[in-house]
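Working notes for the structure below.
Apart from one protein chain that is not included, each protein chain of the complex appears where it belongs.
Right after this comes chain A.
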């Protein structure tokens, strides 16, 4: 609409259709219709409904459109904010994970290996790293287990440092430990952790295997007893290796040469001929970008799984690059786009089905076999057949095309079935189903 031009609103359409216009108005409206195919098309569409219905729908649509929409800037801010939130959640999560909640006994100064450590039977499967003890009981077996408030040593939790609590422990410590134990009656686990004679003591974790660890420090008669658990599967530690296979989403075939890059690093690899890859990660929490030309790149998170089968989808956009415009005419002088003439594709290469030894030999074979019984009323009978072959060249069915004598037709079928095999039809080198017409001439034996 240029400035000063009239705007033709819905009202004009309604009036035109409801015959509320004068003849002059109608003519003016029709002239606009002649000028503007948009209007003409719209009017054509509107004919399907009454003017009242149209008005109602249009009003409804207008209301939906004019709902206060967020401006683009706000949208941008919203996107930025959500990214920010995601990032901060990620950082928080990281920190929580790093905040390995191993409370620690502060008194770690005087540590020596226990002179004697007794282990009870089912200790054997426990190893240094796999174990955590979820409950520890310390039973001080002192002569006078005097426990006073002044003896309480603060037990502070410090992450990421396993304290070693070892026997023999100095005189004062048994008391502390005893206190700790006493307190443990209420809150057993969190209080005392550390390494007990080579056993990592950690916070209560999801127990999987239990055992009893017991150490007796002979000198001080302090027994440390605990339930050992093999820690629940720990989150993938740094420096894991991601392995897997990359396949195409469309045909599930492996994709060789797909590049995988650890995001934010120069660390990457390519898939081998079978689509397999091994990518040692610098940081198991970073994402890995999987990209291949003609495919939509994908980002995967090794945190989910260290063995991945990654499917890449074809990048459909690539197919849209060629745009064919098929309507409207344009004067050559006005034409700005490039024009390419496309002629129909050349006919596909087709090799029709034929008998394995070739038609000539086949004919000879038929001539020797197609013999009429001596008492047959006619001297020569022609049978026309349609042989349906499948893609492997096997004969699926044989049709009698000229309503020939059933007995002869049966005989003909027999001859074909006993005869040489067929090669299937090849279209562009691909085997396909096909039908072959065959004419067999039955004659009397000379």
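Criterion: a residue touches a chain if its C-beta (ideal position, glycine included) is under 8 Å from a C-beta of that chain, and two chains touch if they have at least 3 such contacts; residues count from 1.
In this section, contacts and distances are computed from a predicted model.
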{"item": "Chain not present in the shown complex, as UniProt names it (candidates \"Sigma-70 family RNA polymerase sigma factor\", \"Galactose oxidase\", \"3-oxoacyl-[acyl-carrier-protein] synthase 3 protein 4\" or \"IclR family transcriptional regulator\")", "value": "\"Sigma-70 family RNA polymerase sigma factor\""}
{"item": "Residue touching the undisplayed chain, where the options are A:12, A:262 or A:425", "value": "A:12"}
{"item": "For chain A, residues in touch with the removed chain", "value": "1-3, 5-13, 21-31, 34-39, 41-46, 48-49, 53-54, 57-58, 60-62, 64-66, 69-73, 320, 323-328, 330-331, 334-337"}
